[in-house]
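One structure is given below, represented as structure tokens, and several questions about it will come after.
Apart from one protein chain that is not included, each protein chain of the complex appears where it belongs.
Which chain is which? They are A and B, in the order written, and residues in each are numbered from 1.
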Amino acid sequence: MNDFAVKNSHTLTQYDIEKLLRQFGGKETDYVEIVDVEKNRKTIEKYPLLNDIALATTQTQSTKKINKSAIKTHK
Amino acid sequence: MKRIFLKGIKGGTGTTSIVANLACALRKSNVPVYAIDLDPKGDLGLHLGLAWEHLLGWSDYPDFASACEQFHQDNDGVRFLPYGSRSNLGLDFSSIIESCQQLNDSDDSWFLFDCPAHVDVHRYPLNEDDIFLEIINCDAICHSFAFKRLNTLKQAESSWQHYFLTNKYNSASELESDLLQLWQSELPLIAPLYINKDEVIKEATAFRNVAINCAPYSVANDDFETLAGWLVSRASQNEQ
Partner (left out) sequence: MSNKINSVSVPQRLLKVLLSLVLTKLLVRFVFIKFYGYYNQHKMSLLGAFLLPFFVLFLSLFIKLDSNKKREIKHKLQRLYPHVSQPVLTPSNCIRIVLQSVYLALFNTTTTSQQHTTIEQRKTWRKVTRSARLLRLADSKLVRSFKVLWLVARKQTKTKSYKAVSRSSIWKNSTLKVAFLTLLIFAVAIFITVPFSIEAQAVFISLILVVAYSLRRVEGQIATIVMITLSVTTSTRYLWWRYTDTLNWGDPLALALGIGLLLAESYAWLVLILGFFQTINPLHRKPIALGKDTINWPTVDIYIPTYNEPLEVVKPTTIAAQSIDWPADKLNIYILDDGKRPEFAEFAKQIGVGYLTRPDNKHAKAGNMNHAMKVTNGDYIAIFDCDHIPARSFLQMTMGQFINDSKVCLVQTPHHFFSADPFERNLKNHRKIPNENMLFYGLIQDGNDMWDATFFCGSCAVLRRSALEEIGGFAVETVTEDAHTALRMQRAGYKTTYINIPQAAGLATDSLSAHVGQRIRWARGMAQIFRLDNPLFGKGLNIAQRLCYLNAMLHFLSGIPRIVFLTAPLALIYFNAQIIYAPFVAIFLYIVPTLLQVKITNSRIQGKYRYSFWGEVYESVLAWYILKPTTVALINPNKGKFNVTEKGGLNKQDHYDWTISKPYIILLLVNVLGMTYGVFRLLFGDSSQIGVLVISMLWASYNVIILGAAVAVAAEAKQVRSSHRIKANFPAAIRLANGRTIKVKITDYSNNGVGLETEHNHLCRVNDKVELLMSRGLKQFSFPTYICNTRDKQLGLTLRDLDLEKQTAFIQCTFSRADAWLDWQENFKHDKPSYSFSHVFYTSIKGFKNLIFHAPNELRPAIAFASRVLYFVASLLPKKPTKVLKTS
């Protein structure tokens, strides 16, 4: 096993989007749950252990991820 | 047969409760469910109503046929096999896993294996239809273990379906809430659901029962049903 994809959405608790799409058509795959990239970055910065691990993992492996948005400071 | 292996990424993550509750949840759809305790320090039997004095299990028997005597059935119909005390030179765990094939009476039967935290995943004879759930709690130690595990998984020779399942999640805690949000988008192989921290899971064992029987209106019940449903859909996707 070499690379694993990060699968988001398709959870079983996506209640409100389900309802919306059920009423008005569209597949659940059409809706994109936006990841709060800024919050995740702050979390990693906040806890040094996580920071270390993050640095180590980005150096050694390239994990393919769907949904990688440019990390930009949004103020 | 559908095989699910559950192991804590470290000790004390609450794996056995998950096995017991999951077994009962799966049993609600009236299919054969077998739960096998592979943990020498295990207590799966206590979760499923086994008498405290009962000491024997599959590890006390030299062959599978005689070990099968130790299958107990709880009130919901879950058939479980305790570890025992390894009094004689009994079976080893790979052989018990392989032997369970013989019990495969129907296609929809489920086999849940409660694996000890100290035995590495690579020691199990897994094939690509097997689902391996590694149970983690929302803290930094599990976070680091998870990433270490990802490294070792890269070097695995065989392939199976490996997931990290979060247990005892408490959203009131800032660390847990931050961490889970991070994991949901940044941790590969994280399962798309989590089991909430619920006092009833602990309390149920004192009643010699499982949480989903004791508190049908609790979040724990909902979580285990969701887990069962997700596993069912994963397994049916495997068959396609």
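Points to keep in mind about this one:
Just so it is clear, contacts are C-beta pairs under 8 Å (C-beta built on N, C-alpha and C of every residue); 3 or more make two chains touch, one makes a residue touch a chain.
Being a predicted model, the structure only gives us computed values, none of them experimental.
Only one residue from B:Val119, B:Ala156, B:Val219 or B:Val232 touches the chain missing from this view: B:Val219. Interface note for the absent chain: among B:Leu46, B:Leu103 or B:Val200, the touching residue is B:Val200. Annotation for subunit B: contacts to the undisplayed chain at residues 169-172, 177, 180-181, 184, 192, 196-200, 203, 215, 217-222.
On the side of subunit A, touch with the chain left out of the figure occurs at residues 8-9, 11, 13-17, 19-20, 23-27, 29-34, 36-38, 66-67, 69-70, 72, 74-75.
Keep this in mind: only the chains that are shown with their structure count from here on.
Separation between the centroids of subunit A and subunit B, computed from CA atoms only, is 27 Å. Interface residues of subunit A, counted against subunit B in their complex, comprise 1-2, 4-8, 10-13, 35-36, 39-40, 43-44, 46-47, 49-50, 53, 56-57, 60-61, 63, 65, 67.
Here subunit B touches subunit A in the complex through residues 140, 143-144, 147, 150-151, 153-154, 156, 159, 162, 175, 178-179, 181-182, 184-190, 192-193, 226, 229-230, going by the rule given at the top.
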